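Please find one structure pasted underneath; my questions will follow.
Excluded from the complex is one protein chain; the other protein chains are retained at their positions.
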Amino acid sequence: MASLRNKFRLLRAARTAGLAGVIVLGACLGYGQTTNSCLDCHSAMPDPLGVTQEKFSQDIHAQKGLTCTSCHGGDASSYDPTVSMGAKAGFKGKIDRKQVPQLCAGCHSNPTYMKQYDPGLRTDQLDQYHTSVHGKRLAAGDSKVAVCVDCHSVHDIRPPSDPRSTVNPVNIATTCSRCHSDAAYMKPYGIPTDQFAKYNTSVHYQAMMVSGDLSAPTCTTCHGNHGAVPPGVDKVQNVCANCHVFQAQMYEKSSHKAAFDALGLPGCVVCHSNHGIHMPSDAMLGTGPQGVCMRCHQPGDRCDQARVKIQSGLMQLDGAITQADQTLSVAEASGMDVSEARLAQSQARDQLIKARVTIHTYQASLVDQDVQAGLKIAAKDEQAGKDAMVERNQRRIGLGICLIAIAIMLAGLWLFIRKIER
Amino acid sequence: MSGEQNTPPGSTRRRAIEYFLGGGILATFASFLYPVLRYVVPPPVADLGVNEVVAGKVGDLKPNSGAIFRFGSSPGLLILTSDGTYQALSATCTHLGCTVQYRGDLRQVWCPCHNGIYGIDGRNISGPPPKPLTAYDVHLRGDEIVVTHKREA
Partner (left out) sequence: MIAAILRWLDERLHLDDLIAPFRHKTVPVHRLTYWYFFGGITLFLFGVQVITGILLLLYYNAGANEAFESVQYIMTKVRYGWLIRSIHSWSANLMILTAFAHMFSVLFLKAYRKPRELTWVSGMLLLFLVMGFGFSGYLLPWNTLAFFATKVGTAMVGQVPIVGQPMMIFLRGGPQVTGATLIRFFGFHVAVLPGLVVVLISIHLFLVQRLGMSVPPKIEAEWVENPSARREMKFFPNFLLREMMAWYVAIGVLGALAAIFPWNLGVKADPFGSAPAGIKPEWYFLFMYQTLKVIPSKVWFVDGEVLGIVGCGLAGLLWLLLPFFDSEPPSRPKRWITGLAIFALMYVAGMSAYGFLAK
């Protein structure tokens, strides 16, 4: 390929002579069009102007038959720069950042046109964009904000379903962080730049990147994509409720809802934070550094008493399950079959998970119901493990008795043999 | 084996050997046979875990009639009373374990073996039955008649 490129420099001089060669070359590049003079030259250029065939062939637009001229105008069939990049051919050159949304929307906001590629594709991206902080600032003349190509890349735009796409769920956070984690870049806006770092420590990051759950939330799940806006302080629970249904329902009916709304506190975020949401632990109910209740509540008041009750209930159930697991493991290690109790243990664990959800009613009595149900199962399993150990000991006692009987028999036989052989 | 000893009798040594041998044989056979005998007796049949059964479909039964259905490993009796309510009972007579039936003419549950009579609710009314029949819970799911054990209070 590289040697072919070098050939090009000569081509401009010997245009007619090279014409045949160009056609062959075009065919070699395997491009839909027989001649693409843009790529022929630009593939040899350094970065800001360089676009290689390899790069562009990855682009969904190239795969659907669009070419350079679809966006940039010009005439790709001519090797004369004055013709191919002339005003007559409608050459637009570098698209100004402010023009990018309009340019893309030329097709993407046209439902009739987009239907021929993908009838399911939305066509409201530009309208959405206008409502976003990015869109508003762009309209106000700030060209530093993100336009289509900043997120979707340019010249190698892949569909979001492609894992290599910059807007594939696994890459979105990184894509946003390119600007939002750049302290110098974000300085004029006076917003924090630690969201990405925090997100990378969160339970949602774990779900997405470690467990590979592509439906786990990333930046756009809460902030929207084309209409990217931070969710309102009073609306945050609606966002979380999309997935955390039960918790949200319980919260809606709880005393906290009214209190937080009155104080203008952002619902879920008050306790769980936003970008760096960690796996909740029972310690959040405690008084230690992870405890959240005592940030607002006074020690010893009615709520604090309920908190103590809830936390001790959860810890009691957690402890009981662990204890039963250990007992069952010991029994299993000594060869006893406790598979039934093992199966029941998962029900106890379910109860614990349920109790941890019920916390969001903030009512100790309701949490206690789940805890008691779990404790009952765990106690039964614990007993099954203990019974197995008793049974094991009984087996060994039985063995001992049997071995004593055998020893007596052996002694008798031995004495008898001695007697008859004397 | 013991038949061919011809050592002089009366020696304590011989006694000791006999005790050891006899005791050993008895003890070992007991310890071998005990587990085998316990093994051979089948364990009590667990309730097979059946707690819910579809006894039939709505419309299968005419009012004031009954039908036997299978509830786990024992028979059950489903009755549609003349006022249109369903009632499910254990169909095993509490007297000697015959299978009872619903008598439309008596509007009662009747055991043919010894003429035992129960009420529709399972109460033992007359004849030999010493105890009432166990009543089950009945509820409808779609057009299926579902019978479950009564919830323990």
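Letters A and B name the chains as they come in the text, with residue numbers starting at 1 for each one.
To be clear about the criterion, contacts are C-beta pairs under 8 Å (C-beta built on N, C-alpha and C of every residue); 3 or more make two chains touch, one makes a residue touch a chain.
The structure displayed is predicted, hence computed values, not measured ones.
In the complete complex, the hidden chain is touched by one of A:Val245, A:Ile353 or A:Leu410, namely A:Leu410. If you put the missing chain back, the residues of chain A touching it would be 335-337, 339-340, 395-396, 398-399, 402-403, 406, 409-410, 413-414, 416-417, 420-421. Against the chain not shown here, chain B presents residues 1-3, 28, 32, 35-36, 38-43, 46.
To be clear about the criterion, only the chains that are shown with their structure count from here on.
Each chain gets a centre from the mean of its Cα atoms; for chain A and chain B, those two points are 56 Å apart. Here chain B touches chain A in the complex through residues 5, 7, 13-14, 16-17, 19-25, 27-28, 30-32, 35, going by the rule given at the top. Interface residues of chain A, counted against chain B in their complex, comprise 398, 401-402, 404-406, 408-413, 415-416, 419-420.
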